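Note that one protein chain is taken out, while the other chains of the complex remain in position.
Take a look at subunit A:
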Amino acid sequence: MVAPINLQLEFGGGAELLFDGVKKHHVTLPSQSDPWDIKHLLVWIKDNLLKERSELFIQGDTVRPGILVLVNDADWELMGELDYKLQDQDNIVFISTLHGG
C-alpha cells in the first residue's frame, strides 16, 4: 500500500470552465496498492472533479488532444506522460489550447 498523497491541480486556458470556473484545486489522493500515476489521476479527476462533459477533457485513457499537461512546471512529454509516478506535493497543470480569444 502507498500512503495518501496531496497534490495541487491547476486548470487554465479555458479548461477551468469544466471545473465550475475554479482554477486551483488542492486534492488528496487516497491510499491504494499501486503508486499513483497520471493515468490513475485522470480517472480520479473524471470521477471526483469533472461534473459534466468529461469528453471535453478526457478522451480514451488520456487527455483530449489540445490540452497541455505540466508536471511541476515541465512539459509532461519530458516526464513520461501517463506513466509519470506522482509524488506528494506535486503541482499538475492542465492548459487548454482549444479556446479562442
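Here, contacts are C-beta pairs under 8 Å (C-beta built on N, C-alpha and C of every residue); 3 or more make two chains touch, one makes a residue touch a chain; residues count from 1.
Just so we're on the same page, contacts and distances are computed from a predicted model.
Would you mind picking the UniProt name of the chain not drawn here, from "Cytoplasmic tRNA 2-thiolation protein 1", "Mitochondrial inner membrane protease subunit 2", "UDP-N-acetylglucosamine transferase subunit ALG13" or "Gluconate 2-dehydrogenase subunit 3"?
"Cytoplasmic tRNA 2-thiolation protein 1"
Looking at A:2, A:17, A:49 or A:82, which residue reaches the missing chain?
A:17
Name, in rising order, the residues on subunit A that touch the hidden chain in the full complex.
12-14, 17, 64-66, 68, 70, 73-75, 77-80, 93, 95-101
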